[in-house]
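Moving on, here comes subunit A:
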Amino acid sequence: MDIIINISGALCLIIGSFLCISGGIGILRFPDFYTRMHAVGVTDTLGAGMVLIGLMFYSPDFLIFSKLVMILLLTLLIGPTTSHVLAKAAMHNGLMPELAQNDNNKNMD
Partner candidate 1 sequence: MIDIVLLTLLMVVAFAIIKMKDLFSVIMLLGIYGLLSASFFVAMDAVDVAFTEAAVGAGISTLLILLVITMTGRSENTTRHKPLLALLVVVFTGALLIYGTLDMPYFGSADAPINNHVAPRYINGSMEEIGIPNIVTSVLASYRAFDTFGEVVVIFTAGIGVLALLSVVPRPEDSKKITPVNDSMHEQYLVIRVVTKILLPFILLFALYVQFHGDFGPGGGFQAGVIFSAAIILYTMLFGLNTARKVMNQSVVQLIAAMGVLLYACVGVVSLLNGGNFFDYNVLSNDPVAGQHLGVLLIEWGVGCTVASVMIIIFFSFAGRREMQQHNKYVDNKDQESSL
Partner candidate 2 sequence: MIMDLFNYWVVVVLMMSGFYIVIAHGNLIKKMVGLTIFQTSVFIFYISMAKVEGGTAPILAESISQHSNPLPHVLILTAIVVGIATTALGLALVVRIKESYGSIEEEDIQQLDEQAQVESEQKTANGNQV
């Protein structure tokens, strides 16, 4: 039983770290503001959530477990709201997303 808890905790922590790293690579590699924000928003909320779930497996008593649950709920509520507000501010100030060029497909149809 202990081994299963330890391994699942370690697995969640590794997945969380990988998601955070991929969010960082996404900021550097994506071409447009909106795609960059999508990378950061999704991977940061999920990455932080996975790290918190991994820590929940290692918590020694119930008080620490409940504090981690509260932090997880707050992170899940605040992360998507932040992405939404950033995208809305960019749209309000006139920054348009770069859309793909669809003219070739339309001409062929």
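In the analysis below, a residue touches a chain if its C-beta (ideal position, glycine included) is under 8 Å from a C-beta of that chain, and two chains touch if they have at least 3 such contacts; residues count from 1.
The candidates were selected such that all candidates are chains of the complex that A comes from, given by their letters.
Given the structure is predicted, the values throughout are model-derived calculations rather than measurements.
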Complex member in contact with subunit A (any copy), out of 1 or 2: 1
Residues of subunit A touching candidate 1 in the complex: 74, 77-78, 81, 84-85
